[in-house]
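So that we are looking at the same thing, I have put the structure below in structure tokens.
The complex appears here without one of its protein chains, the remainder shown in place.
This part shows subunit A:
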């Protein structure tokens, strides 16, 4: 309807509205629809299975086999601790998503060029025969199993009929190429591993914020990323409300929904400059009056690398070790590269990392940097948490490690209320999943390098690409990827970096065969050779848990099908089983069980798991009965205090030294051996593609300080997680597109500078692509930074943009991102983006 200014006109109108004209209804076809006769409403439990961190339960109401509405958990009194698990707007839109007009309805075979979406319907028999034939041919080649790859696929976290069914299929035929890491956390996982010996999600439980007296959140945004009404976002709100008066300092290029008055102050920062900020805070902490008495004893006892002596001591221990790897470390360790000298500009370092140095880079004033350092040094239990946005940058490993240092310098780790900068630890209920069997392939590539492995897998090595499972640094992987199975997956195109590059690889890869198994015609599915239509969550019987970031409450949903399988859709289990049949391993795949028997077996195993003890209500005897109850919950009593067992109980960390590694011996070794920007052999020449033993702020390609890119592409573009999607999932739901506008956020100062107003259409472009997006002028983003929600679906039109690429009218941020694996993790730097703009 026509929108009025909400407040402005109301005073003028008051009660004095007058009738200004009446349009009588003339469209007889659209009078009030007749109410269908009342029939019994049927209720089933389903679940939202996307990759937001929570699998919220969905209560599905059907009449006459048609879904009439969905609700969510309302089965218990809503008392925090064992509270209701309320789905967010996405879960509430599932009826529309289920019946989306772009649902895949039948298997299809490609007949046009890849990406043109020209397909013809075929039968399941023909589709699975073609796939079986292609797969068999690949397996028949030398190193064939290493050419088979199941791409990422985080769009449907089923327990039984998950995309792991395809791994089961592959493993019955010789296996498939492995991948390590993930698009969310790749670089921070490496950063945490080389600092604390952890995986970047071992911070103190959210609930312990109640005992903190100073909270520093860097890119921490649970209210938008974890929207579930029992997830991390809800726990965060609850903790802040219990600890009323806690000083909350939030650092982010955007004024996020995790703020909105919950913060004491917001300090906007330029994307990718977090390490400069962190180093200046560290500089002030080290120079603080309390440091020598309060922090230094802790630092010297519990870490390696703060000063020269600590590195010398560790080097001697490694040299005397009978572990060959540690002896190798000792050979490359250099105590001149110690953290204290680096921060203070002493020894081999000339420039101190002063607040005055950092403020020009990060945009946070020296005064505020000093304030934060003072707070961190005087707080009894400072809770520091760094969101994953920091890690998805060019050389995001450095930024994460630089920020983790601040928690070490406080000397307060191990105290309840303090945390080490990692994401809060969370536990989940356990559920059994489809067994995948043993993979005979031992090699593993970084998840991010799959697109490169299509043409260069034969030569990729540990030294060049971080390939694991090969012998030594220079044994190549030895095979290109020739068969991709992409199921519940948008990494195939939309969510991988540099869409135009990936699309070109697909168009030119004659040896490659791509199968897409999904519910909807995604941008990636358009590049498939065969499409298999999956059943939706609302059609499925399955067993799922609460996922990985669902806060302190654990839960399980025994999903039951609300509607018969629609059109010619089949579950991923059935799809994989049919291919297995064609390859002669059907009996082994099915293991003598039908769907019901599989679910019963997985249920019994889940029921027996000790982690699930004391679930409410109690598990009934059979899965069938569990489906009738539908939903089970348990307070997991998360109460983790990060590094407490190390600091208080002396339990060594799983780093090589057993201590916190400010100076990482493993990274010193990689710095000496892996390909980098200026390495002696095979220099990559990529700006900022460097590894250092201590964390160091690094100027990278397309970063704030990249003088080569600044002129042509003056704007830093920040990608963020929009509330209207989970990554690319739910993009095709009109209700959500209406509720959460896809517009690029522009600061009013930039609006004035570029002559932009809300609603304007602009082309944003760089050398890698062009997108067309709508402008929203808002004070909630820093000047010089534009912000665009990631995950919109790539939709090439027919116009060419300013750099010669077809303009993506869908506004997928990955039309602008760069495929450039990070130095340590070989992970994704998808938040490092520079663009120029042009009004359309």
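Note that in this section a residue touches a chain if its C-beta (ideal position, glycine included) is under 8 Å from a C-beta of that chain, and two chains touch if they have at least 3 such contacts; residues count from 1.
Everything that follows uses one rule, which is that contacts and distances are computed from a predicted model.
Asks: Have a look at "Dimethylsulfoxide reductase subunit B", "ABC transporter permease", "ATP-grasp domain-containing protein" or "Iron(III) transport system substrate-binding protein" and point out the UniProt protein name belonging to the hidden chain.
Replies: The record for the missing subunit names the protein "Dimethylsulfoxide reductase subunit B".
Asks: Of A:210, A:257, A:458 or A:767, which sits in contact with the chain we cannot see?
Replies: A:257
Asks: Which of these touches the unseen chain: A:198, A:212, A:227 or A:502?
Replies: A:227
Asks: Quick one: which of A:434, A:736 or A:764 touches the chain that's been left out?
Replies: In the full complex, the listed residue that touches the missing chain is A:736.
Asks: List the subunit A residues touching the unshown chain?
Replies: Contacting residues on subunit A, toward the hidden partner: 1, 3-7, 9-11, 13-15, 17-27, 30-34, 36, 66-72, 74, 78, 86-89, 92-93, 95-96, 99-101, 223-224, 227-229, 233-234, 237, 255, 257-262, 266-268, 356, 359-360, 363-365, 566-567, 723-724, 734-736, 738-741, 743, 747-749, 758-759, 776, 778-780, 782-783.
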